[in-house]
Each structure stands twice: as C-alpha cells, then as structure tokens.
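Only a portion of the chains appears, each positioned as in the full assembly.
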Amino acid sequence: MREILSWYGSDNPGTKANIARLLNHGTLAGTGKLVVLPVDQGFEHGPARSFAMNPPAYDPRFHFELAIESGCNAYAAPLGFLEAGASEFAGEIPLILKANNHDVLHDEKDPLSAVTGSVEAALRLGCSAIGFTIYPGSSNATKMYEQIQAIGEEAKRNGLAVVIWSYPRGSDISKAGETAIDVVAYAAQIAAQLGGHFIKVKLPTDHIEQDEARKVYEKCAVPIGTAAERVRHVVQSTFDGRRIVIFSGGAKKDSDDAVLDEARGIRDGGGFGSIIGRNSFQRKKPEALKLLRAIIGIYSGSGR
Amino acid sequence: MREILSWYGSDNPGTKANIARLLNHGTLAGTGKLVVLPVDQGFEHGPARSFAMNPPAYDPRFHFELAIESGCNAYAAPLGFLEAGASEFAGEIPLILKANNHDVLHDEKDPLSAVTGSVEAALRLGCSAIGFTIYPGSSNATKMYEQIQAIGEEAKRNGLAVVIWSYPRGSDISKAGETAIDVVAYAAQIAAQLGGHFIKVKLPTDHIEQDEARKVYEKCAVPIGTAAERVRHVVQSTFDGRRIVIFSGGAKKDSDDAVLDEARGIRDGGGFGSIIGRNSFQRKKPEALKLLRAIIGIYSGSGR
C-alpha cells in the first residue's frame, strides 16, 4: 500500500487519503487490488435494457447494498443514483461520482459525453473520487481531454482521486479497433498522461489497428498472444505499472466461467482489478453476490 | 410526506423545504400527489395559438388566479409571466420558473431551448423551484444536459428544488417514438440521473422505438398494455418510484372524459400527478376550474 501511494508523490494528502480509502475498503482491502461496481447503464443504455431482467435493480439502493455486501472496494454511479443513496449509506463504501454520461437516443460516430457531475457535487455527496469517461479517437476527444484537465485539477486541489474511463471510439477507429491491443494500450497511456490516478480500460484483443503501431509490435516482438500478456502490456503502457489500471469485460457473458476467466487473465497479467457492471447487477442479488465474491476471491488469492 | 422527503437525503434543508412546499400546497397538500399549472405556450407556440380562444388568458394574472383558485400545487411559467405577477400574488402559491424556452418561428429537427431564466431570477421572484426542459435524442442534448447540470447545482446550493421536463425529440427519433414507452421511460431515467427532484414526461403509448430495447421488453415481458401499466413502468424507471414523476397529456383534448381518463391512468399506475396546461387555460375560467378540480379530485380520492 505504501508503495502504491509512493507512485502518487505529486498529490496532496487529501487525494492520497482518498486513493488509500479506495484501496483499503472491502474484501480486497490492503491487497493493492480492487473490484469496483459501476452502474451507469441506466443513463447509457436506458432503464429497461439495464434493469428489466432484475427489477430490484431499478431501485438505487440495490446497488449500494450490492457493492457493500459483496465486499467491493467502491461504487461508481452518475449524480442521480448517488444522490438517491449517499445519505442513507454514508460512510459505508467509497463512492465515485461518474461525472459525465452519454445516452443512445441520439446516434453519433464521434461520441461526446455530457458533463453531468462536478467536483462540488462529489464533495457534497462524500465521494472519494470523480470518474470521467474519455473517448480517444472521437473527433470530440480534444474537448473531453480539456474537460478532464479542468475537472481533474479541481478534484486534486480538493483532495479527491481521479478515475478515468478510457474507451477508444470514433470515425477513424474500426469496431475491432475499439478493443485492439495497440489502441487500448494507447488509451491507457493517454489517461495516465492526463493525470488519472485510476484508469479503466476494456480487456483488449490481439487485434492491432494502426499500421504504424503494427510495425513496432512486430519488430520488437511485443508478446500479445494471451489475455495475461495483453494485460501485462497495458499495465506496462500505464507508466510501467505505476498507475492503477483496472479492466472491464463489457457485455453480459453467457457463462460465469467466461467472466472468471477474464479476471484470472487480468490477475495473471498484473492488472489491478476488475470493474463489473452488467454481469453483476443484471442477475438476482444472491447470484450477483456469488459472482462478485468469486471474482474478488481470484484477486485475494482465496479463489483460483 | 416524510417518506417522500427521505428520498432526497442528499439535499440541504432549503431544498427539502421547497420540495415540501410544493407538496403541501393546494387541495392535494399532504397527499404526496400534485397537480401543476404550466403556462409557457405563449413562448412556445405564440400568443394567439395559446390565448385567442380564451382572451382573458392573455393577462398573466389570469394564470396565477387559476392556479390558486383551482387548488393546484404550483404554477410554472417563463420569466416574463412570473415577473408580471410574482409580487401581486406573493406567497399565495409555489412558483416554478421555467428557465429555458423554445419558439416555433425557426424550425429544426434537433431542438435546443434558450436559457431564459436563472437561479438568481428564481430567488428574486420567490420561486420554490427551477424548471428546465431537456430534449433527449436531440443532437443538442449534450449541451442541455450540461446546462441543467450547472443550473441544477446552483439551484440546490441555494435551496431550490429542480423540476426537469424531459421530452424526447430529434432527428433519430420518429414522431411515434417521442411518446414510445421505451423512450419515455428512458427520458425519465435520464432526468432522474441528472438530479431532478420532480420529473415531467408525456404519457407514453405502447409503441417501442428502439430495437435493442424491444428485445428486452419482449424477453422480460414488461407489461405495457394499459396506460396504468405504462405509468407504472415509467415510475419504476424513475428510481423505482423514489423520484416524483408527473405526466402531461399534450394537446387539447376534445372531451373532458379523455383528460380525466388520463388522470385515472396516471393515478392507477402510481404516478404522482398531472401537469395540465392547454386543457385548462384555453377554456373559460369556470370551466377551467371545474376541470382542474375534477382532476385534483381523482388524485385526492374525492373523485373517481
């Protein structure tokens, strides 16, 4: 833990304390690993697509409880969901305010999320961190980078930690390219250079999107054949492991084994943890708890 | 009432008091239900289309009086209309400043309302809440979400409540889609995630607009056959009923029965109330009072 905090020597004690708070909560407290429950799908995909398969999840309290009972390190959600429980569950789990959001009622090739939260709101709600999504590759990326520059600086001044979701997307990137190893590693690097303390990317495939990058991967024989190797490359690309990078798997998986396998790959590659949304809250609570605990077990060493 | 206020645990006492003020005024005081008179059609559709069929309604005092005498919970209007009566009727009814507006002199597929009010104006005029319209689905939605983020935060800091009108509209949404059940439920969710205390949507139809959503509605067999079922789904989509969501019917109805039937559907589905504009103020005052009182009666239990 002290070693991890030493990576953040440029931050004030307030921010360091909040980084520590995120790492020191839940089952994984003190291991340097973390599992986070994020629930922004209500905004991003709509309520029915997010919650109809598990109606108790319409209630914002469901997610607080799930995150707390499962032993997650933190719970991340947009303004409304946090406002609806921050007081009732005050002090029970570190909160991350997802400060920008995007919906699918308007289609666009080059997405731009709307800033829907603020440092003021994060402080008011007792959050430990601000979360922000960037879409590298979007023609709107410059705007988002400048937004996180401003909000990140304000967050650090106020002793909050900064979590950056970095999702490549845009008119110059193919669908496969969004999870290509070169692109995901690049996205992680950008998020780190933008000053993120925690960085969240998608688990990459072995596809390589950019020709200039392919030459280097081939010439230098960068190992990217297995999930663990790709995770290792992303960790390396995030300041050689000196920034906390966690991974998401994406859409709901058919089998739990697939989800757990992903976690094993992340662990084996030196990733710092998982962020598990739809695969947890879109099932009944006992099953969701079971899955989250199994994932946490993989990182804690108690599971395989 | 205390239960309702408990949903807003993240707000300061000033905002809670204003939420209570809106719920504790008029015939429905203390029932947890509310009926609001909104009059922004002068700006949105023009004066003749709004008031020529009932000329006394050109006078801004008409609407204050109608809202007060009918026993409504609140009166909502743009800056000019409120300025024209806020002093004369000070303290007689809770006011909502409609802080953005749109006119039809310029046609556009992706609307963007102009910000025409402010928290400063709402405070100066003694309002209890700020009202703001968003158009999810518009290519300008990002801008509007950011505007309500800023104005909502300022409102909450100053002890005001926030009312969000959420009207899906834009180049990617069909005309039928504007009131489709999936889209309306989504719009209500977005407004709740944006931090609205009160949310206003249109009464949805059983049309489903988005293919991805249709799969879920069918697979999970979400009941949307009757108006009451659709209201129930929207209430569920608004934080499982932990945000106050009210409904409007839209254009002037031919028969009062149609209007009253809508109110019954809202009531039966667990909706918190109605917002009735053109169907009230576009008729002579005695008739308008009669209709409003009949609607209020439905919610109070004194009517059917």
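The letters A and B name the chains in turn, as written, and every chain counts its residues from 1.
In this text, contacts are C-beta pairs under 8 Å (C-beta built on N, C-alpha and C of every residue); 3 or more make two chains touch, one makes a residue touch a chain.
Everything quoted here is computed from the prediction, not taken from an experiment.
Asker: All chains share one sequence here; work out the copy total for the full complex from the 2 shown.
Answerer: Here the complete homo-oligomer in the file comprises 5 chains.
Heads up, the rule we're going with is that only the chains that are shown with their structure count from here on.
Asker: How many Å are there between the centre of chain A and the centre of chain B, using C-alpha atoms for each centre?
Answerer: 35
Asker: Using the touch definition from the top, list the residues of chain B that touch chain A in their complex.
Answerer: Where chain B meets chain A, its residues are 7-11, 110, 136-139, 141-143, 145-146, 149, 153, 157, 168, 170-173, 182-183, 185-190, 192-196, 210, 212-213, 216-217, 219-220, 222, 233, 236-237, 239-240, 242-243.
Asker: Quick check on the complex: what are the chain A residues that touch chain B?
Answerer: Chain A residues touching chain B: 42-43, 45-49, 52-53, 55-56, 58-60, 78-88, 101, 103-108, 112-118, 120-121, 124-125.
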